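The other protein chains are all here in position, but one chain of the complex has been omitted.
Order of writing sets the chain letters: A, B and C. Residues in each chain are counted from 1.
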Amino acid sequence: MDFDLKGSQKEIQKAAREFAKGEFDKDLAANLDKEENFPEALWKKAARLGLVGLHLDGAGLSLVDQVLVAEQFCAVDSSLGSSILSACRGAECLYLSGDASLKETFLERVLEGQILSTCAFAEPGGDPDLSDITTTAIQRDKMLTLNGKKEYVVNGVLAGCFIVLCRVLSEDGSGAEPCLVLVEKKTKGVLIKPKTEKLGCRMIPVADMEFCDVAVPLSNMVGKPGTGLVQAKNFLSIEQVSKAAMVLGMALGALQRSLAHTRLRKQFNQAIAAFEVTRHKFADMAMRIRMARLLTLEAAFDIDRNMIRGKHDETLAAMALFQAAKTAVHVTDESVQLLGGYGYMAEYEVERFYRDAKSIEITQPAGLHLKEIVAKKLIGKIRAA
Amino acid sequence: MDFDLKGSQKEIQKAAREFAKGEFDKDLAANLDKEENFPEALWKKAARLGLVGLHLDGAGLSLVDQVLVAEQFCAVDSSLGSSILSACRGAECLYLSGDASLKETFLERVLEGQILSTCAFAEPGGDPDLSDITTTAIQRDKMLTLNGKKEYVVNGVLAGCFIVLCRVLSEDGSGAEPCLVLVEKKTKGVLIKPKTEKLGCRMIPVADMEFCDVAVPLSNMVGKPGTGLVQAKNFLSIEQVSKAAMVLGMALGALQRSLAHTRLRKQFNQAIAAFEVTRHKFADMAMRIRMARLLTLEAAFDIDRNMIRGKHDETLAAMALFQAAKTAVHVTDESVQLLGGYGYMAEYEVERFYRDAKSIEITQPAGLHLKEIVAKKLIGKIRAA
Amino acid sequence: MEILKFSKSHLDFQERLKTFMDREVVPNIETWEKEKKVPKSVWKKMGENKFLCPSLPAEYGGIGGDFLHSVIVIKELARTNHNGLAAFIHSDIVVPYIESYGSVDLKQKYLPLCVSGDMITAVAMTEPDAGSDLAAMTTTAVEKGDHVVINGAKTFISNGVNCDLAVLAAKDPKEKNPHKAVSLYLVESKTPRFKKGEPLEKMGWKSQDTAELFFNDCMIPKQNRLGKKGAGFKMLMAKLQQERLVCVVSAVFFCENMLEWTIGYLKEKKRGKKLAIHSQAARFALVEMATQAKMARVFMEKLVSEHMKKKDVIIETSMGKYYTTDLVKRTSLRCLELIGDYGSLEECPIARTFRDTRVMSIFAGTNEIMKEIIARFTLS
Partner (left out) sequence: MEILKFSKSHLDFQERLKTFMDREVVPNIETWEKEKKVPKSVWKKMGENKFLCPSLPAEYGGIGGDFLHSVIVIKELARTNHNGLAAFIHSDIVVPYIESYGSVDLKQKYLPLCVSGDMITAVAMTEPDAGSDLAAMTTTAVEKGDHVVINGAKTFISNGVNCDLAVLAAKDPKEKNPHKAVSLYLVESKTPRFKKGEPLEKMGWKSQDTAELFFNDCMIPKQNRLGKKGAGFKMLMAKLQQERLVCVVSAVFFCENMLEWTIGYLKEKKRGKKLAIHSQAARFALVEMATQAKMARVFMEKLVSEHMKKKDVIIETSMGKYYTTDLVKRTSLRCLELIGDYGSLEECPIARTFRDTRVMSIFAGTNEIMKEIIARFTLS
């Protein structure tokens, strides 16, 4: 047991902080948020420096490094940070289970900042545990034909490739084993219906999708049929940790801003930060951030060390996201309050951090579902009545 | 960064669990709680096995080990565990700053289970940060004469030696430097006024004390004059971590009991643990315990590694106790509720865990003071208005 | 912000009760807490002074008062900070079953004794394996000729040791529909084969003689049944509003008392250079608690007022039951935090209030049951 970061981890942290501080522009962020645009130039620049998907670069997963980067990015700017970090969403599936050809054709382009990637798992009205997936891929010769609907697909319009959870069937309808299949955006029959006017994380586009007789080569299968659900859940664990790190960064950024503001601004001839109640609010925020951060790092550490052997504890990632999101919503909300009228103004940024954190908190995987993941393992099976 | 326990740590954990499971008796605990008695036989047995003050046994502090023991003890029984663990309270001061003779005369006897030790710092109406200590020790030749009052001294009547925070003055009244002085109970002029009928932790006696011209040899000074406040604060950091570990153990013990109960007991033809709201209560408790535990371990780790060089972060211990206590009160309270009518009955133990956790939460160092420690460092000095 | 209007005669009643409490109750509480019950003699004195069952009419010896008299009794009992002499259980929860559902004979026989304090009552509903789940009840009542034979055990029965008369819920083992199987019976404690357990060891309510009751072929006259056979479930439901309302009223007064005491303590308590009350954090905490107590008070008064107009406010009362009993717990926890060390001693009255009020979110239907009920009625 050792709570200190390694030297290399500290270096990554520093590089991320320097990049964000140097490149993230306040007016650009305000503008992209307003217009719902993705920060394309920044993303490409970050990719060139190896800061996009850097956890997929080495000999094994290094999600701890990714957590450190996400924190730094989102502390400097919640929206720019989270959108850049989401650019290679789902590339973990290719990294963990894709064959050499998929890796070469897609993973490399994603990591180099040529295309955005994403996953399309959830379906309208579906169970949050993905047990009732209805999208099908019928296999004939060397081709798969996909049909089905997906909802709330992150990076919707922008992504060049989608990793789709579906059930692979033989022509006679037998099989129906869950599988991940990579679908390129340009493929015929891929319909993308953007959902605009988002509450937060407005630089990350979202869309509903429909696949109408979409034909993809069999070689686009990511892993074997039957592994789809396990892979999807592994990715969701990774995503939970990544999101946890992003919202923690947002919390840190909001804390820094409200601390700076209340140290300077006076009420009744005293700096707001000198009032006992303000001081205790900060103590409270700092404690909650520190705890959620430890949990997030532990979850990342566990995935790095154990996921490849299937021995990671999936409740850790669920815990991390649940607590980090709760903490971030609390801290950003409190920061709005600490800034008073200014907190409500776009110019002072914390309202955007607040909307971003809240958006992440409520989009799947979220809330009740995360608690259920934790409860399931803790309580176990109960003998039927 | 590494979140796994070392082999030796796992062994200590196991030894503590086995001792507690083998030796802690439910009826004994109920009875001692009712009668407000200290578990003397168990304490001596634990000391003989090296489980009392085991963090003071090696080449450096190993508070992480102590945390692991405290958790295990208090999970099996909150009151037996906490009282045994408090037996060598304050021995850390002797370990860190006592000279060879003090260590030989007192520290060894404490660790062997021959006498109980404690600290007497707080004074009636005093500032929780101990900045206004009025107890004096006037130095003449090789003797010190102590006068003053202390309150809420843990282990009151039972302790064989007290480590007293006072101000050392020359005969002419100059000096007044804060210093720790060891006072034996048997010394003339040491008055002990027990405070009985406690709300919780009833096996740990508490007393107010008065020193009336108490003469102790100069060699009983623990560290040099002027170091008293730093030493006292160092001890309080250690104590904060120890208490955090104890209450976390209580939380774990309560969780185990309510989980077992609700898995078995039915309402409306369904095990209580099968109801979604119950499940989410457990998820919530598990998350909070895990976070507070990480924080506690981090604080212990930091003290072990850095206190000797004065480079530890004193806010970590304050955070750990604050959060662990809050968590423990929540979890024990929730456990009472989950057991329903049974939870309110002494026989089912959780009400005692609840009282014990609540008592630790509200006795100094606690609440507002802990938050102030955190806030002070976080916010820093603010330029005067 | 008052909603309830107390008349001169209410206030006189309250004055007399206050004096009584100061003289006959407060000085004895410590002893009662150790003895785990209050003596029957104090019940008798309560009766002599007309403090029991104040809403019963003169024909039974009562003063013909209203529910505001009950509110006053609950308030003054809360002020004593103990729960041994749980008069409101007797007056406002148990006796109303007899008054509403007893035959003329039963009423004439028992009600005067309930008013005079010669008979202390208890309601025997909860069982070891059936908390809020009435359908799981196993105590049986088999009617044979002029008699009824009762078998089973009840637990967590307030006034269990002192009670002279119990309103017992039991099932007809032949009736399969659980909602039609339960009947209520009056059982005198002197009935052969009716056994009482020892007072249970509890977190609080130390002077309350909460106990188990055992019935082993216990035989009572058939005319001791309250209301129709199989109507027990309905009768229990009908009385829930007042039972829960009593909890709400009590919880609100305990909140107010704790705040008053804590504010007084912090105004005197020195913490270094300043008084504890000058901590902004403590002040905000007190304001937050006072606000919630004030809102709960207004809500409680409105509930009482609607209840007295015989309105159906069962949903709102269930809301109040869960909210105020949770509030009283949170208030006790937070007051203890503000008090600090002194709160860890039983000498501090809030320590006892903390232990005593903790049961309120468990009895009379746990707060989880309250939420289930509210959800069923409002979300379907």
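Quick note on the criterion: a contact is a pair of C-beta atoms (placed from the backbone, for glycine too) under 8 Å apart; a residue touches a chain by one contact, two chains touch by 3 or more.
Treat the numbers as computed from the prediction; the structure is a model and nothing was measured.
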Item to check | Identified contact with the non-displayed chain, of A:D127, A:E171 or A:D213 | outcome: A:D127
Next on the checklist: Looking at the full complex, which residue from C:V249, C:V313 or C:L336 touches the chain that isn't shown here?
Outcome noted: C:V313
Next on the checklist: What does the interface between subunit C and the hidden chain look like in terms of residue numbers?
Outcome noted: 1, 3, 263, 267, 277, 283-284, 286-288, 290-292, 294-296, 298-299, 302-303, 306, 313, 316, 319, 322-323, 368, 371, 374-375, 378-379
Item to check | Interface residues of subunit A (partner: the chain not displayed) | outcome: 30, 125-129, 131-132, 151-152, 195, 197-201, 206, 265-268, 277, 329, 333, 336-337, 340-341, 343-347, 351, 354-355, 358-359, 361-364, 366-368, 371
Checklist outcome for this item: Had the left-out chain been drawn, it would touch subunit B at residues 275-277, 280
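The definition used in the following text is that only the chains that are shown with their structure count from here on.
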Checklist outcome for this item: Flagged in subunit C as touching 2+ other chains are 279, 281
Checklist entry - What residues in subunit A touch two or more of the other chains? => result 276, 280
